[in-house]
Structure formats: C-alpha cells, structure tokens
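What follows is a single structure, and I will ask about it in a moment.
Shown here is a partial selection of chains from the complex, left in place.
Order of writing sets the labels: A, B and C. Residues in every chain begin at 1.
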Amino acid sequence: MKVMILMGSDSDLAVMEGATQVLEEYGISYKMTVASAHRTPELVALMVAEAERKGACCIICGAGMAAHLAGVVASHTTLPVIGVPLDASPLGGLDSLLATVQMPPGIPVATVALGKSGAKNAAHLAAQIIATSDKTLSRKLKAARKRMAREVERKARAAEKHTK
Amino acid sequence: MKVMILMGSDSDLAVMEGATQVLEEYGISYKMTVASAHRTPELVALMVAEAERKGACCIICGAGMAAHLAGVVASHTTLPVIGVPLDASPLGGLDSLLATVQMPPGIPVATVALGKSGAKNAAHLAAQIIATSDKTLSRKLKAARKRMAREVERKARAAEKHTK
Amino acid sequence: MKVMILMGSDSDLAVMEGATQVLEEYGISYKMTVASAHRTPELVALMVAEAERKGACCIICGAGMAAHLAGVVASHTTLPVIGVPLDASPLGGLDSLLATVQMPPGIPVATVALGKSGAKNAAHLAAQIIATSDKTLSRKLKAARKRMAREVERKARAAEKHTK
C-alpha cells in the first residue's frame, strides 16, 4: 500500500472516490477506509500505524464540518498528510476548509480544494510526492499532464466554433 | 478538582485566566495546564484521564486557528467539554470558532464566545453545570447574576447624565 | 422533566426532533414547545420558570436568523442553556451561529453545530450535563459511545472493500 485514504464518515465515499480513480490511473496501490477522529480516535491511531508499517508514503484524509481528521492523523505521524475539506454543512465548506488548513507550526496538513476537485487533487499530490523518488511514476505524471493539456486544446477547438 | 482547563499553547495563558478568575470567584477548584492536540496527543489523553479520575465535572479547552483541542478532548470522554475559540490568526477567530463548534453528531463541544469573553463564559457555564447538582453553588450563581444586574444599573445611572 | 426544549418557530420542529430522538434513547424526560423571543417574550419567561420549577437540568433553544432565543432564555436563568443555531436564511446559518455563540461575559450559551447535527448534539450535551450527577446515565453515555465506535468500525470494514 502506497497511500492510506481515511474519511470521517461513509457518506463521504462518493466524493473520496475522486481520489481512488486518480490513484488507479497512476497504478498506485491504496487502502481506503472510514475512521472518525471523534468517534473512533483509537481506530485512527491504528490506521496511521498500519499505514506506517506497510510503507505508505502519505495519508489522505477527507472530512467535513469541524474537520479534525487530517490534523489528528498528522499528530500521530511524520508522513505527509493531505487534507480534503468536504462541503457537509450549510456553511459551504468554509468550516472544514479552515479546520483543515489552519494547523499550528510543526504539524502541517497539505490542504487541497473543497470536495471532489480536492479529492482528485489529493491523489495527484500523493502521486507527486511518491514520484519524488520514483522516476517511472514521475514520467507518468508528465505524460498525464500533457494528455490533460491536449484534452483542453481539443475542447478549445470545439469551443472556438462559436467564433463570429 | 472540579474543572480541568486545557489550552493549546502557553501564549493563550493571559486569555484563559479570564476563566480562572471566574472559577475562583465561585470557589471552584481547577487545574489549568497546556496540552496540544497536535503536538502532544498522548498528554491530552492523560489529562482527560486525570480529569475523570479526580472527579472533574467538565473540561474547558481554549485553542486558536484549526482549534482541534476541544474536539479531541471530547473524543476521549463523555464529560461535558467546553470550547473557547481563540483569536490567533489573521482571520479574526472565524477559523477557531468554526473548528470548535461544528462537531459531528454524538460528540458535542459546548462552544462559547471568542477570546476573553468566551474564557469567562466557559467558567460561568462550568459553574452552571456543577450547580445542577450543587444547591449552594446554584444560590451563588443567582446572587452573582443579581450583582451583575446592579452593576449595570449603577452604570446606567452614570450614563443617564448624558441625557438632554 | 429533565430538559426543556424551546424553538422559535414550529417550522423548526423537524430539525429539533434530532434532539428528542437522542433524549428518548437515553430515557431522559423532556418538554418540547414553541416560544418566540421576539413575538412572545412573556411565554419565554413562563417556560423558563416552568423549567426551573419542574427541576429541568438544562434548556435547549433552537432558532434561526438573528437567533436571540437562547440568549433571552439565558438572561432569565442560571441553568445551563444550550443553543442550536438553525440554517433559516440565505446566509447559510452564519447569522444564527454568531447571534447564538457571541454572548457577553456572565451570560453563556453553550452553542453546538448548525442544524440537525447540532440538535442531536444539544441532546448529547444535555445528557452529559445530567450525567455529571447521575452515574447510571453516565454509564449509558459510555456504552453509547462504544456502540458509536463499533458502528464506525463496521462501516470501515465495508469501505475497505474499495481498497486496491
């Protein structure tokens, strides 16, 4: 397992699959499970220990509201922790964004965008971290970036038809 | 000890003394110490265990930024946990307020106002909780409330001199 | 009656039933009714007096917009007052959250999360307050916390099937 993915509630599964799709495209092995910082603090600690033991390179945490999961995970490990703030309250995710990103000195959480965009980017960031010592993956990332650009260029040509 | 007071950093001491002043006025014993949810998760768990063992009725937690302390304490106990969000970042405390109050179902944090007003109110709330089974303290609370009203009335008479 | 539940409008009933479900699970007696801080200030005072007379341990108040209900109730009693900010305007509940939590020194409102999550947590917090002097309830709370953890663990095992 190269990446451990934790989420605070199984209602976050559909959003967090944005991360697993990207990891699978890159051929990166992962374990995804539920672990609540508040309801199961011991389970969180166990999952962090498992991630470290099995050689994970980083831990992705998705949580909403007072999103403490990434911070609690970060307090148990020196692996890079990636936080995905989820939009799970009437406040539009401002609560989870601030609760994830505003970590005190010494215990960083690498925070990405709110919701599904963030879940995907958590996986892209995990891949970038692994690629710092994996030349093959690094090449894959560069190739994917080029495909992404070509995809935009294709859409650009389609959109240009509107020109008058 | 009836109340355990934790704060995330010793830079919060001056603000959290708003709580100890009120507890002392009510003659409520307390222990105040520093315990960081992120830098010392084990110390936090130890302090919660000590609070439970020594018969504390509630735990007051003051923290700023991504204020996880109250939530992490609440995950370790079923004692009432009172959260004081502190204004410790350029965002005016909106980060700590949302990170403290927006707890998921099952693990409440009784959140009070930002900063020193909140630190004082955390102690007033702790006293109210203890007073639910302590008639003497309950009478003290009612007396204090009356003194508070008389104090406002005194200020009202002073302010009325501005009338024209 | 151990808990009085007030809400500012009967349109809040569905949300505030999040509180009654939890109280019923714990076997805590309650009275739930409507009392508007602005339209029926006398009724609010009467309800507070009834709560005190009948031995309630705390008062839960749910209100939206400029949510004054919890603060007005708190001005009439030294019982712990729990405020549930409701999401009842285009501002996503930021108005009711700030109007509930930012109480001045001396008159605390124990504020919980916005909406149904908060209604449930208001009841959990009420139970925690009552349990400070009720060993049987305290044991129930600890048992419920364990069930909650086991439920998350069950979901964790289901989610792990997504691992690759």
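Annotations for the structure displayed:
Please note the rule applied: contacts are C-beta pairs under 8 Å (C-beta built on N, C-alpha and C of every residue); 3 or more make two chains touch, one makes a residue touch a chain.
None of these values were measured; they are calculated from a predicted model.
Every protein chain here shares one sequence; 3 sit in place, and the complete assembly counts 8 copies in total.
Here is the rule we go by: only the chains that are shown with their structure count from here on.
With every chain reduced to the mean of its CA atoms, the largest distance from chain C is reached by A. Residues touching across the chain A and chain B pair largely coincide in numbering: over half of the numbers involved belong to both copies. Rotation angle, chain A onto chain C, C-alpha superposition: 90 degrees, expressed as a multiple of 5. Centroids of chain B and chain C (each the mean of its C-alpha atoms) stand 18 Å apart. Chain A and chain C have Cα centroids lying 34 Å from one another.
Inter-chain centre distance (chain A to chain B, centres taken as mean C-alpha positions): 34 Å. The residues of chain A that reach two or more other chains are 9, 36, 39, 65-66, 89, 91, listed in rising order.
Against chain B, the residues of chain A that register as touching in their complex are 8-9, 36-39, 41, 65-68, 71-72, 74-76, 89, 91, 94-96, 98-104, 106-107, 109.
Only residues 18, 57-58, 78-80, 82, 97, 101-114, 116-117, 120-122, 124-125, 128-133, 138, 141-142, 144-145, 148 of chain B touch chain C when the two sit together in their complex.
Within the complex formed with chain A, the residues of chain C that make contact are 87, 92-94, 113-115, 117, 145, 148-149, 151-153, 155-160, 162-164.
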